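Remarks on the structure that follows.
The complex is shown incomplete by one protein chain, all other protein chains being positioned as in the whole.
And then chain A:
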Amino acid sequence: MGEMEQMKKEADGLKTQIEAARKAVADTTMSAASAAVAPAPRVQLKTRRTLKGHLAKIYAMHWATDSRLMVSASQDGKLLIWDSHSGNKINAVPLKSSWVMTCSYAPSGNLVASGGLDNMCTVYNLKTPVVKTVKELDAHTGYLACCRFLSDSEILTASGDTTCALWDIESGKQKTVFLNHVGDCMCLSLSPDMNTFISGACDSLAKLWDVRDGTCKQTFQGHTSDVNAISFFHNGNTVITGSDDCTCKMFDLRADQEVISYQDAQLNAGVTSLALSVSGRLMFAGYDDFNCNIWDTLKGEKVGVLSGHDNRVSCTGVPPDGMCVCTGSWDSFLKIWN
């Protein structure tokens, strides 16, 4: 009993020290620092494509690295591979379980993955004459909320069983399990150098992990509800999160704290997804109120809105070349905006 008390005291002491260290360096705000920067122009993007083909709610989409192909997942039990520029469907992959929640395109373009309430991550090969299942990665004890490929042999998953895992696709086994969250893991994002990744969970925290040794390096607090969406900035030092508490927040890894919050008194809908433009200046956040709002990340102001969906925007994505932004919705359509 005494030892527990002592350890608790030590933990509290450390927490105070961490808070003090963060306060000591919190000498300015983003708005103060960006005051000299010209405001972003009012952004008015038009729908350039509407991709029709799904028959039920779309839950996820992911661009391929060539910025033209993309994969989308819907609870009609299908993964669709689109050549988004022409609007053609290249492939339709039937899913064993229609309760899909996530999909991902491998950087090489050879593989796609999906997963959901079946607790599994299934990897498919697109390059065989008929799309074949490569592996079923089955070890999570909760739903699969998000998956991202590192390469054709490794994939990261985030699960409702509160863990994230790094898998070796060839053997189908988990190489590393990342344990620390106390709520369902909802989303993850790889750092540009692929040595770390960040995850968001229903415990309202975002955590930074080292891929190699499986440890949690940093924890970011600030949200008051589930963190549904998360993304690394291309600079590798900053992270944005979106939450059911209707706000998005930017955290800086080096300052180890929240830098700015993107919120509006009139916004009462939770954030479902987010994506960043190439420079990081613009953030596209999808909300439960059927809209996708465009934020100026430096000034913390809304600079536009993408409205056109008839139901919740469930996923957003900016392709690697930054040419446009894609939104997917429960109304079964994908829209491409520019």
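We take it that contacts are C-beta pairs under 8 Å (C-beta built on N, C-alpha and C of every residue); 3 or more make two chains touch, one makes a residue touch a chain; residues count from 1.
Simple rule for what comes next: contacts and distances are computed from a predicted model.
Undergrad: Tell me the UniProt name of the left-out chain, picking from "Dynein axonemal intermediate chain 1", "Regulator of G-protein signaling 11", "Translation initiation factor eIF2B subunit delta" or "AP-2 complex subunit alpha".
TA: "Regulator of G-protein signaling 11"
Undergrad: Of the residues listed, A:Ile90, A:Leu150 or A:Ala269, which one is in contact with the missing chain?
TA: A:Leu150
Undergrad: Looking at the whole complex, which of A:Glu136, A:Glu170, A:Asp264 or A:Asp310 touches the chain that is not displayed?
TA: A:Glu170
Undergrad: May I ask which residue of A:Cys216, A:Ala255 or A:Ala269 touches the chain that does not appear here?
TA: Answering carefully, the residue with contact to the hidden chain is A:Ala255.
Undergrad: In terms of residues, what is the contact footprint of the unshown chain on chain A?
TA: Listed in rising order, the touching residues are 14, 17-18, 21-22, 24-30, 32-37, 40-41, 43, 45, 48-49, 67-68, 85, 150-154, 168, 170-171, 175, 192-194, 212, 233-235, 237-238, 252, 254-257, 259, 277-282, 297-298, 318, 321-325, 336, 338.
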